[in-house]
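Handing you this structure, nothing more for now.
For this depiction, one protein chain was excluded, whereas all remaining protein chains were kept in their positions.
And now, subunit A:
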């Protein structure tokens, strides 16, 4: 199996997670579980967000709130952070635009932007 597949499994299984992320607002809020190491390594943004200066912690877990994004989209982004894969055919036009807007989350944004389906 490929390394990226294993990371995707890790993301889905949530084994040993230490980050709780609340994405979305109001009724459309969803809780994600993730691993700070992965986020730390893959994203400069998360590196700062989980640094001692800024991190919010509860019961030994990082708490991170991201209200201005839909859980659906955040799921795609998180998955990309873990394994570098993105399912473009599941995306709608507006999703792509939002992904574009959200690219600050991830360092490796360029790849999928160029693969926008016609």
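Please note the rule applied: a residue touches a chain if its C-beta (ideal position, glycine included) is under 8 Å from a C-beta of that chain, and two chains touch if they have at least 3 such contacts; residues count from 1.
Going forward, contacts and distances are computed from a predicted model.
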item	value
Hidden subunit of the complex - UniProt protein name among "Glycine cleavage system H protein", "Pyruvate dehydrogenase E1 component subunit beta", "Cullin CUL3" or "SKP1-like protein"	"Cullin CUL3"
Residues in subunit A touching the chain absent from view	24-26, 28, 44-45, 48-49, 51, 53-54, 64-70, 97-98, 101-102, 104
